[in-house]
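Sharing a structure here in structure tokens format.
The complex appears here minus one protein chain, its other protein chains still in place.
So, subunit A:
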Amino acid sequence: MHRALLSGLASIVLLVGPATAADAPPGASSCTGCHAPKKVADSVIPHINGRKAEDIVTFMREYRSGAWPSSVMGRIAKGFDDQQTQAIAAWFAAQPE
């Protein structure tokens, strides 16, 4: 009886387990369409995984204000406020380089 109960519980845990701990913050999963998780020989778009969060935030702020020129990042950075940008930056900083 205990066994049955335990395996019943196990299957529930399987379902409701800590699935969402690794949820990327809103917006981050779209960045990886251009910024590959690994350095790819075929891409000249800079690699940002494992970069310091504060550096990513600085880049995004300067792109947003136009202080740093960019082809596309200015148009993208304008879609994110400081708080959203910080969450995304922290997430990329925590990704393996």
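Operating definition for what follows: a contact is a pair of C-beta atoms (placed from the backbone, for glycine too) under 8 Å apart; a residue touches a chain by one contact, two chains touch by 3 or more; residues count from 1.
By our rule, contacts and distances are computed from a predicted model.
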| item | value |
| --- | --- |
| Per UniProt, the name of the complex member that is left out, chosen from "NAD(P)/FAD-dependent oxidoreductase", "ABC transporter permease", "Dihydroorotase" or "Cell division topological specificity factor" | "NAD(P)/FAD-dependent oxidoreductase" |
| Residue numbers in subunit A that touch the chain omitted from display | 7, 10-12, 14-17, 19-20, 22-24, 26-27, 29-37, 40, 42-45, 71-72, 75-80, 84 |
